[in-house]
Every structure is written in structure tokens, then in C-alpha cells.
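With one protein chain held back, the other chains of the complex are shown just where they sit.
Chain lettering (A and B) follows the sequence in which the chains are written, and residue indices restart at 1 in each chain.
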């Protein structure tokens, strides 16, 4: 399983280093040959563009979470998404990046690169470090922003900011270090899970599950929104106020995912195209899987669930997008779409945990599903690993299961502690009056749709 | 006219093949020289990015069609746009791509590459094939999604999905093969129309007209929405419910078009910049052409028509974006903007065909216009062809007219048959009650703007 570290190395582009092909002996290229610089520039170009696409996913999350909740909390949920990126980028700059990618300590966390200390924009090494930081910072913000959906419509704004900073500065980078630690400094930064060959190319577990599990912890600590469950425990649907906005948000996320997955090569090589194919087909299959499931189950094709199916397929293919074939991607996407429907209803109706936008199912559950699936469906001719269904070792699957389990324990556990401490210290939940009035007026003194909105009595 | 095949070949990038310039004799580069790989990687990078921009056009279509129709059908039209891509991508994967680009049979259709059989992510050839597939799959989805606008607010959801699949798997790829068949396999895949030198660089006819003509067939078979025409036959305007959303949609389409047109090089060469210039100027001129026309005609600058003018200019320049000069692009854009206004009114008031968003005029009529215009305005110094106005052969124009005509017959004809068969077999039109109530509640059991929307009585 040492091969995974090798794979990671091939994703590692420091200074003038370029694709192995360019360094093949027969070509006899000097380290400073123009070809080296051209490929290095191309890698920076691609990583930057991909990072920009991922940055735009913040807008997607904002639209989805706003559209799927009520008008009276529209400004509040948007503000939370803004702060996930605003406070998150600064927190990741000061602390998170160094913990995730700095010099490894016992495989558990990193210990250098805080505040990008020593990075210099004039050297190729420094230019790569800064580009890589940008790409990773938007990933960190993605993970944090998943949480806001699960705790929507009832969390105090100031308390949420504290949780968001803890997620970006601590929870996300520590488990991230276990899986991706070597991506910046190579062996010097390698975490313990990647040493076992854990497959999570673009972050089904590292990014999405972490966000989903922290959100689950938050939803549990907070309890359900007022009116969500009847006195007999029956779950009541609280529909979102703006499906067109949510729909646009899903499209934006889908668009950004073509930076998220193919961009995770951080190398402008020939594999980025097929990663996009896998991403696209999994999204389509996830849509169909969820729509058909909900249609058969409830008699009508529900738009919200169909859109969540797209996200479920995207989350699930994220781990294995570099390792699966197109057919495998359709399979994993379709299964994720179906599972998402059952998971949303299970969490809502059986566990009675109020997750207003389905973030736990889409990101937590389907992230785990996709990570396990990569161990089964990794195909010859794509990437480096071979999954169980193609004759690979059962060990590959076990390592995937191990990764899913330990990251759940870490993210849910520390998330639960964080939410509980914040609750005890500064309060977590808005007052009953504020929640009923809506957080826009109570927390921000504004309305989302001034002179336009109808306040429904609830 | 054999030269067109040559042009297509220069757009064909298989494995290590790169720009002709790089293979000029004097440079004496071996096939496996690093420069070859660098250019090949750049082509994959550009084609992928362009494809991602085109994918985002789905969001644009969704916003435009949703914003230009009524709130009670908002979720339904969004779902149709989702399914155009979701079901469409799978259908194009299984069937469409092979029919469009596979080994040619008599110039009429392709016969290989179904389900990307044999593509391998580890080889340069396979990587290019997969990248090319991604780019073409988003084009197919574009064509299909045009239809939903023309048949909006009255079509049953399940029936629409069937039509969408037929479009993507059969109608679009067959005529597409005639014009672009050689783009994947070179001469082995060449269709009959491209053999005559038919100019349609990025798909005014191949993509937009096809969508428009299928939509026209649908609008005819369905008949107008309830209330659209008074008992004396007078057309009644049914304004859209969300102009800001539609406006954003047009901007998104415009943005994506910079992948659609320049990306159709599928090569990262020096022509992509001027293709963007032509695209941008045609859009601007289309906007001005439509706005001034409607202002003179009706006394006020109508926002919906102005926005449709942008799309008209973009559709029209799509065929000739590689062949026209900037001045020619302004001319063709301005004419398209003007024609669009008259066409919308002619279809609405004279033909009495109810096309809620003007899709037939924008995509069908202006696609044909732009295809013809390319035969007139193809300029020296840009691309390979020379149009009639610059001293080129009248034959160039005749071939353009031939292409426009046969694609109309094919797309409208098969579209008409498809809609008629679906109507007979499973029903096409929502019930009167459902249409009045709105398709969101009747077909999907949800509202677009829950707790927010005012239901108007109509």
C-alpha cells in the first residue's frame, strides 16, 4: 500500500518539477529546460482555475441553503455562508493549512506553514506554495459551509461563527492531514491514513463527510426547529421558500465540482478530462436514482429530492473520480441518489434529527458511501488502485472502511464537543421569539425581501 | 470543398497529435517530443474548461425559461431542464455519441463508440476520447434543453422526459453526424454534409436550430396554453414572473457561450481569442438590434426582447465565429437581433403558435440565419472559407442553404413524429385542471415559492 504515497508524489508539483513523462531518461531534459517551466506554468494555471471554480461553490451552497429554508431566515443563512469563507479563509491561513499540510508529527497533524510563513512570490517554489494554498483554502471553506445547512433557521449568528472557525482551523485540517498530508511537502508531511493507501482523491470523506458529520453533531445538540415535530413526534415538512434559487444553487455547485474533482490533480495532465466524465455521469445518475426512488415511493417526482440527488452523486464520485471508469461512476452515482432519499427520510422520521436541507445525508452519508465504493469499483485503466469488484484486494476496501469510521469518530466527536462547549459558554440557539420572528429581523435587523415578502404565520 | 474535411482534421487531436505548426519540417520534432505532450495537455485543458462553461449554460436555460414563465410552473420547468442533462447525459453516453461520431455508415450515421466502449483513461488516445466526449455531451444537452422552453407550462413531465431522450439519443446526433461526424475519427467518421464544405463551426444549425425545430414541432402538436389566444384569435401576452431570474439566466448563457464558441476549436491555439471577440460583438449587436427594433415598433425598450436579442446574436454568430471578422460579427448580430423581434411576433400573432419563451425564433430562426450568414460574410484573414460578400463562390452559400433546409426537415419532421407518437401512446398535455392549477402542484406536489407566492387567478 506504499504505492499511495507514490501516487500522491505524482500529484506533488514543487518548483520546476513536472510530469514524469517529461523527465523520462530518453528525453534528457535538464531541470531548467523550457518544457519544465511550461508544464509548471500550466499546473499553476489549472490549479488556479480549478480553485476559482471551487470558490464559486460557496455561492451554490448559499443559494441552496437559502432556497430550501424559509424567507424569514434568508439573510441569516446567506451571512453564515459568507462568514464560512470570510472567517474561514483567515483561519485557514493562520492555522488550518499548517496543521493539514505542514511537517508531519507522528502522522497525526502538521506543524509548519502557518500564515504561509516564508512563502515568496518571486520563486517557483513560493509561487507553487501560494497557488496550492489558494486551492486548499477553498476546499476548507467548502467543508465548513456544509455545516450551516444542517443547523439552519435556529442557530445564533455569533455562535455559528465560532463553530465555523473551529471547523476550518482544527476539525477539517486534522483529519485532512491523515489523508492528504503529503500533498505539499511529500513524505515529510504524510499522514497515517494515506500511508495505508486510503483512497479519497478529491475529498468525499476529507471534505464532504467531515462537513456532514459536524453538521449532524450540531443538529443533535441544537434540537429541531419549532414546529418541525408534532407533539406525537410526527415529522412535519417545512418547505423551502425559493426553489428556483435552490435550483440555481445546485447548478452552481455542479459547475464548481468540475474544479473540485478534476482540479484535485493539481497537474495539467491528460487525466483531468476523464475525471470530468466520471463526475458528470455520476451527477446524472444520482439525479435519476433519487428522482425515480422518490417517484416510486411517493408518487411524484419531487424537485428538492431530485436536486439533492445530483449533489449525492457528485459527493459520492468525489473519492473515486480518478480511479473509476465511466460505467462505475454511473453505478456509484445511481446508488448514492437512491440512498440519499432513504437517508433523508430515516434521519428525519426515525432519528428525528432536524436537518433542514438534508446536508447530513448528502454530504455525510453519501461521502461515506462514495469512499467505500471507491474500494469496490476502482477500475483497471483508471488511476492506480484496483477495487474488489475488479479482482483487487479486500484490504483496499478495509482501509476505506477504516478511513470512513475514524473520520466519523473524529469529526462527529469533536464537532459534538465544540457545539456543546459553545452552547454552555455563549449560547447556541436563538430565543423562541427570535426563531418565530425569523433570524433576519432578530439577528440582523433587516429583511430578505423588503417591501416584497409575505410573512406567513407559523 | 474537400477543404472542409481538412479543416476538421486540424481540429482533430488524437493522442500525441498537435498543431501543425509544431510539426513543421524544420523543427524536426519526434512524435514523442515533450512539446507534443505539452500541447496535447493544453488541448485537453482548454476543451475541458470550455465544456465546463457550456455545462453551466444548463443553469442559464433553466433561469431564462423559469423567469419568462409563470410562478406556478417554476419547479416544473426547472425539473425539465435538470432532466435534459440528467437523462440526456446517460442517453448520449449509451447511444448518441456513437451515432454522431462513430465509424461512418454511408455518411448518414455513426456506428461505434457506444457507452465509450474501449476508452481507457491510461492512454493519451483514451484521455482525448473521454475529454472530447465530455465536451460533446454538454452540447447535446444544450440542444435538448432548448425544447423545454417552447413546450413550457402545458406538457406532462413524464412525456417530456421521453422526448428529451429521443432528442439526445437520435434526432440531435444523426444530423450532427452529417455536419461534424469527422471530429473524432477523422475521415472514418465523416458525414455527408461536411463533405460538401458545410460551415457550422460551433453549431448554429447543429445545436441551436435542431433544438428550435424540435421545439416548434412540440408547440404545434401541443397547441397553445389555456388563455393564450382569445376566442377571436387575438394573441394575449402572458408575462414571465421573474425578470431578474431570466436576466441572470441570459448572462449565464452569454458567459457559457465563451466556452461554446471558442471551445469548439478543441485546440489551445491562437484563434480562440478572436472567436471570443466575434462572439462578444455579435451579442452586443444583437442586443442593440432587438432593443432598437422593439423600441421603434412599440415605443418602449422591452427587457425580455432585449435579452432575447443577446441570445439571437449569440446563436447567429455560432456558425461563423471562426470565419467572420469582428465587423462581420457585428453585422450578423445586429440582423439577428432585428429578425428575432419580427420572428417572435410572426410566430405568436400570425402563425398563432404558442412558444412561451421565444425559443423557436431565437434558436431555430436565428440559427438558420447565422448559418446562411456565414456563407456570405466569411472573411479573409479569419478561418478557411471566403463568403460571397468577400468574393467567394456562390456554392458556399448554396451549401449553407442546403444544410439549413435538410436539418430543418429532419429535426422538425422527426420531432413532429416523436411528439405525435408520445401523444398517442402516453399523452402529452397536462389536463386542463392541472394546467390552471399549475404544474408544480399537480405534477410535483410542491410549490416554487412556498409561503411566499401569490397565486393569481387566471
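We take it that contacts are C-beta pairs under 8 Å (C-beta built on N, C-alpha and C of every residue); 3 or more make two chains touch, one makes a residue touch a chain.
Everything numeric in this text was worked out from a predicted model, so none of it was measured.
Engineer: I'm checking contacts with the chain that's been left out. Which of B:107, B:158, B:326 or B:445 qualifies?
Structural biologist: The one listed residue touching the chain not shown is B:326.
Engineer: Of A:124, A:189, A:367 or A:415, which one is in contact with the hidden chain?
Structural biologist: Going through A:124, A:189, A:367 or A:415 one by one, A:124 is the residue touching the chain not shown.
Engineer: Which of B:97, B:178 or B:382 sits in contact with the chain that's absent?
Structural biologist: Missing-chain contact among the listed residues: B:382.
Engineer: One chain is left out of this view; which of B:90, B:140 or B:288 touches it in the full complex?
Structural biologist: B:288
Engineer: For subunit A, enumerate the residues touching the unshown chain of the complex.
Structural biologist: 33-35, 37-38, 40-42, 44-45, 47-49, 51-52, 55-56, 58-59, 62-63, 66-67, 74-75, 78-79, 82-83, 85-90, 93, 115-116, 119-122, 124, 126-128, 130-134, 137-138, 157, 242, 245, 248, 443-452, 454
Engineer: In the complete complex, the non-displayed chain touches which residues of subunit B?
Structural biologist: Residues of subunit B in contact with the hidden chain: 19, 21-22, 27, 29, 33, 35, 38-39, 42, 45-46, 49, 53, 70-71, 239-244, 247-248, 251-252, 254-255, 258-259, 262, 268-274, 276-277, 280-281, 283-285, 287-288, 291, 298-304, 306-307, 310, 325-327, 330, 381-383, 449, 453-454, 456.
Convention: only the chains that are shown with their structure count from here on.
Engineer: Find the geometric centre of each of subunit A and subunit B from their Cα atoms only, then give the gap between the two centres in Å, rounded to an integer.
Structural biologist: The separation of the two C-alpha centroids amounts to 33 Å.
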